[in-house]
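Then we have chain A:
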Amino acid sequence: MSEIDEKEYRQVCNFIYLECQLADEARWEEWEELLAADMNYWVPINGQEADPNWDVSIINDNRSRLATRIRQLRTGTRHSQAPISVIRRMVSNIVIHEDDDGMVIAEGNFVAHEYQNQSTMMMNIWPGRVRYRLRRVNGSYEIVQKRVDLVMATGKLPTLAFII
Partner candidate 1 sequence: MNQIDPQDTWKHICNVDELDDVEEDEGLQVTVDNGAVVAVFRVNGEFYVIEDLCSHGNASLAEGFLEDFDVECPFHGGKFDIRTGEATAFPCATAIKVYEVKVGDGVLFAKVSPQAPPPDEEAKDA
Partner candidate 2 sequence: MRDTTTPDIGSLIKDETIHSSLYTDRDIFELECEKIFEGNWVYVAHESELPRNGDYLRRTMGTTPILVTKSAKGIHVVVNRCTHRGNLLCPAPRGRQKAFGCKYHGWVFGPDGELVDIPFPDGSENLDKSKLGLRAARVESYRGFIFASLNHDVDDLITYLGNARQALDRASDLSPVGEIQLSKTWVQHSFKANWKMISENEADGYHVNFVHDSFGKAITPEGKYDNVLKEDEEGIGSVSRYLGNGHTEIDYEVSYGAPMKWLGVKEDRYPEYTAAMKERYGEQEANTIMRKGPPHTFIFPNLFLAETCFVVIQPISVNESINWHTPLYLKGVPDKLNQRILRQGEPAMGPSAFLTADDAVIAERQWGALDGDPGWLDLSRGADREVQKDNGVLQSHYTDETSNRGFWNHYKSVFQ
């Protein structure tokens, strides 16, 4: 594990903020462009104890399944995102380092406020911790893994059809 310099810290944060904005605004095509071909998108239930091959997850998409998810959203007839939720999320407490394989690991806390305007017309609050595994590519990054540990993961969850 090694440190990264101030300049790269800023670059990675900017990348993360962009990713959050694209997800918030349902700009799925652009969001997809940030993903590596071997991307894993994981929203587990039982945190650090979770075994992804035994414990069921809320989301555990390989790149192919994630592509299906995006295609489904883009049809415009996925009722749970038609109309799309209005979302804004904040990410902070970001710590970044480089792991022994040369990947950039960025972790932080987040909270997303979602106006669920498909049915309940209620505000849903989604706090948690996010962890990105990023590969440096072409002066920027691609997301190899996005892992989201929701505060309420082990409790009852409303529909979560957007990109958390």
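Candidate entries met the following condition: all candidates are chains of the complex that A comes from, given by their letters.
Here, a contact is a pair of C-beta atoms (placed from the backbone, for glycine too) under 8 Å apart; a residue touches a chain by one contact, two chains touch by 3 or more; residues count from 1.
Here the structure is a predicted model, which is why all the values come from computation and not from measurement.
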Any idea which of 1 or 2 touches chain A in this complex? 2
Note: in the complex, chain A contacts candidate 2 through residues 43, 45-46, 50, 53-61, 65, 68-69, 71-73, 75-80, 118-120, 155-161
